[in-house]
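Every protein chain of the complex appears in place save one, which is left out.
Entry: chain A
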């Protein structure tokens, strides 16, 4: 083969491959354009018997929507607002949405009419969003990765915004940590899954270090966290503040999946819930006796399920094509 032939083959091959790439991207763009729809109906965050969620339906993917708590399979109201994660309580919403750029996101505080109150830039992938019952504290978790140059290291950062003072806590890593009753420091501290108590100061969260994951109780005013017990992740405080719904790795090994349980804070009793599938979500209390959670289906889809919080009954499909549930009532 002489050089001329080589160059001809190369040019033809590159042209063919570029064409294939361009055609694929063009078709994907066309399909995606069909999926972008405007909102229908009015979604508000005012307290009431409704469940807020993020739609994963093909027609309005990413939009926030709501259904009646008494008829969750009934008609949905879809808002024009899109989020990657959403939560709301006490008339305040927290929407994590993509900014321009691959790993830059915005954390947006929404008022009851879904108008932007405050935008905070974030770096990292939004993973969890929570609002305290009063609507005052907005907590989030982002997941930060470098690229191949950092050897696959990743970290999660949990932070929160006090909407009353306007103060932002960017990460819990600077808090004084107590583990096994002793002060503790490590490079690999990661925090995620924050849930605030009614006083809007004490909170629960997950802390991981040295390959173990702990339930911690934090104090936002004192800047401290204290590890309470092992293998409790993504805690979610019940409306009466007495129980934590959480996920725990099967046999302490995240590779084997997660199970949902409820911890009674007064007695330390743990009740496994009737959901036997692996649930990788921060559960949300839909009422005093029921927790809801998202369960992925296929690629890019998800359904919201619910299960009684006392370990009885069966999981029930609550809202199809939905994730990030939050009871507004």
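A few comments on the model shown:
Methods note: contacts are C-beta pairs under 8 Å (C-beta built on N, C-alpha and C of every residue); 3 or more make two chains touch, one makes a residue touch a chain; residues count from 1.
Here is the rule we use: contacts and distances are computed from a predicted model.
The chain not displayed here is annotated in its UniProt record as "MFS family permease", chosen from "Reductase C-terminal", "Ferredoxin", "MFS family permease" or "ABC transmembrane type-1 domain-containing protein".
From the options A:42, A:123 or A:317, the residue with contact to the chain not on display is A:123.
Of the listed residues A:31, A:198 or A:289, the one in contact with the hidden chain in the full complex is A:31.
Checked against the full complex, the candidates A:135, A:218, A:235 or A:294 give a single residue touching the omitted chain, namely A:294.
Of A:82, A:195 or A:261, it is A:82 that touches the chain left out of the display. Within the complete assembly, residues 6, 9-10, 13-14, 17-18, 20-21, 24-25, 28-29, 31-33, 35-36, 61-62, 82, 84, 98, 101-103, 121-127, 142-157, 159, 170-171, 185-188, 192, 208, 210, 213, 249, 254-255, 280, 294, 296, 298-300, 302, 323 of chain A touch the chain that is not shown.
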